[in-house]
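Excluded from the complex is one protein chain; the other protein chains are retained at their positions.
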Amino acid sequence: MTTTEPTPTLLHRLRGPATLAALLAAALLLLPQLLEPFRLNLLAQYLCYAIVALGIALAWGRGGMLTLGQGVYFGLGAYAMAMHLTLQATAADPLAPDLPPFMVWSGLTQLPWFWRPFTSPAVAVLAAILIPGTLAALLGWSVFRRRVRGAYFAILNQALAAAFVILLIGQQHLTGGSNGLTNFPVFAGQSLYTPTAQTTLYTLTVLTLTATYLLFRHITHSRYGKLLIAVRDAEDRVRYLGHNPTWIKTLAYTLAAMAAGAAGALFVPIMGIISPTLIGVIPSIMMVLAVAIGGRHSLAGAAAGAIIMNTAQTTFAETFAGGWTYLQGALFVLVIALAPQGLAGLATTLKNRLTRPTPTEPDPAPAPAAERSTP
Amino acid sequence: MEALVNQLPIGLAIGAVLLLAALGLNFTFGQMGVINMAHGELIMVGAYTAYVLHAWVGINPAYSLLAALPTAFAVTGTLGWLLETTLIRHFYGRPLDTLLLTFGIGMILQQAARDIFGAPNVDVPAPTWLTGGITLPGDIRIHYSRLFILALAITCVIAIAHYLNRSRQGRRMRAVIHNRDLAAVSGINTRTVDATTFFIGSGLAGIAGVALTLIGPTGPTLGTNYIVDAFLVVVVGGLGRLSGTVLAAFALGILNATVEAWADASLAKLIVFTAIVAFLQARPQGLFTVKTRALT
Partner (left out) sequence: MSLLTLTDLTVTFGPFTALDHIDLTIDEGELRFLIGPNGAGKTTLIDTITGRTRPTHGTITFDGTDITRTPEHRIVRHGIGRTFQTSVVFEELTVIENVDLAASSHLTPWRLLRRAPTTPPDALAVLDRVDLTHLAHRPAATLSHGQRQWLEIAMLLAQKPRLLLLDEPVAGMNAEERTRTGELLTHIAHDHTIVVIEHDMDFLRRYAHQVTVLHEGRILTHGDITTVQNDPQVREVYLGRTTPQKATT
């Protein structure tokens, strides 16, 4: 039995891990030295969005589920952490009342029941990942089971994001309303305002991003990863292989939500605020745009897309806000129309052109009949 | 039960707005499978058309509303037609891509509105013949403007039904929806039909926009507030059936009104969302479905 299985050389196989290690070393050792604290803080924020992007690349790029409501899961993670930090701030300030100030202003006299567990940092961190995961699993399972998919699923996600934001704004006495939650001076007894704390948060974000990337990369290389692609391209056909698409889709959607939740939890101490405007319908679509620009089929491309787009956002939005909106709109149109594989797709094409002048794809022509023998 | 009866007029009023916003989607999404996220911005353009006629052209408020309806239909219809012929037609069969594409177009339209009219909201005064209202038993007050919107929505539905069933163009449209290939070999120019469908769907967004100026201020983000609910109407109604859209719009309107009567308004949206997910458990394809044998 001879097969045409490509046998990669040792050098070839080591290239991926080597690149990752080099990137990681640069991010952890070099950048904190090179960048001033303000820039490092911004970069840490972008990396949080890169974690969200990895989830979208898994669920949308691989699984075909257009996750138009990732802001919800990001927000749930962010609010879980923000609630904890708010309680910490209240406890740390001897002059402050026993309740977070916005609750006092709203006339509350005691801490709402669902706030209480969040005094514990462990509960906050777990909740930031598990609550988004549980919500996504419930929603995903119930709609995928009934074969609600494609545009319907995308619209449901968007409707969830809209409803979530309205709820956050409306329940001002419980959530801080449209102001959100802010003012987090301490975490675990340490001040969050020192450069050391910010570098630690940055390091933590880099490590979370790397871990998420490695986990999702492993998943895409498993049989499950292939099944996810199969479900994306022909869901009903997968049933006739004896697999149940419901759990296959639900798992990817849940993992994407958990990644977004973790990113939200990291984002809050870095950014210092979380509010409904950061997680609504529009921010959710922006998270998808970043992945579309970076390349929906590539994990690394998606993460890079998030970093690039958010960098551009801060650079351009301040100097010419209106122009930036036009540019973003145009980017949407251009990427979808001309480069559906995003920057990662363009990079691959370019690399193939440069390194190998002959086509690298296997010859698309079917093998001539003469090569075959009858069974 | 009594609460439901009391909320019925309010529910019908909300439903009429939803229906107007969703009617255009019934064409572009329901019949052509294009998720036009710029539909909300077309609604916004319709609203600003009414504003322009009143504030810039200076038409007497008593008539500007009536003048605005056909003008907005023509303006947004033409915009939609331009979008279809230049961009969207290259993306048939890729619904999720059209969603992102048209969202980008929506962003551009929104920013254009901000640059032309400014970010703050503007007001279009309602004609004097629509001020006041009627009081129903149970002390429910319904503004004439709400009644006007209800009447407008019903008129649009009747006109669309008539167009689809009676006119030659409408029958061509239905033929293309049911079997594109067969329609094409029967000598129907499917390109023209697609463009016409998009023109009408987008034009209806303009009419919805004019109607919205009666119940609230007009701003660049006007459409964003309605687009999600409008899409939910189509999801609940099922694809491509006018009756489904009508039924779903009023059902969601009444549900919204009823829930808001006994729960906090900010909770209502989440409750309605949960109700829709529960409804999809029973009818995943919406109220009305078209059976196909295609393998996806």
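Note that the chains are named A and B in the order they appear, and that numbering of residues resets to 1 at the start of each chain.
To be clear about the criterion, contacts are C-beta pairs under 8 Å (C-beta built on N, C-alpha and C of every residue); 3 or more make two chains touch, one makes a residue touch a chain.
Only a predicted model underlies this, so the values are computations on that prediction, with no experimental measurement involved.
The chain omitted from view is touched by exactly one of A:Leu111, A:Leu174, A:Ala197 or A:Ile229, namely A:Ile229.
Considering the whole complex, the residue from A:Leu20, A:Ile219, A:Ile282 or A:Ala317 that touches the absent chain is A:Ile219. Of the residues in chain A, those that touch the hidden partner chain are 1-6, 218-219, 221-227, 229-230, 233-234, 236-244, 247, 251, 362-367, 369, 371-375.
Just so it is clear, only the chains that are shown with their structure count from here on.
Contact residues on chain B toward chain A in their complex (touch as defined above): 29, 33, 35, 87, 90-91, 95-97, 99-101, 103-108, 110-111, 114-115, 224, 228-229, 231-232, 235, 264-267, 269-270, 272-273, 276-277, 280-281, 284, 295-296. Across the complex, chain A meets chain B through its residues 64, 66, 68, 139, 142-143, 146-148, 150-152, 154-156, 158-160, 162-164, 166-167, 169-171, 234-237, 281-282, 285, 288-289, 292, 322, 325-326, 328-333, 336-337, 340.
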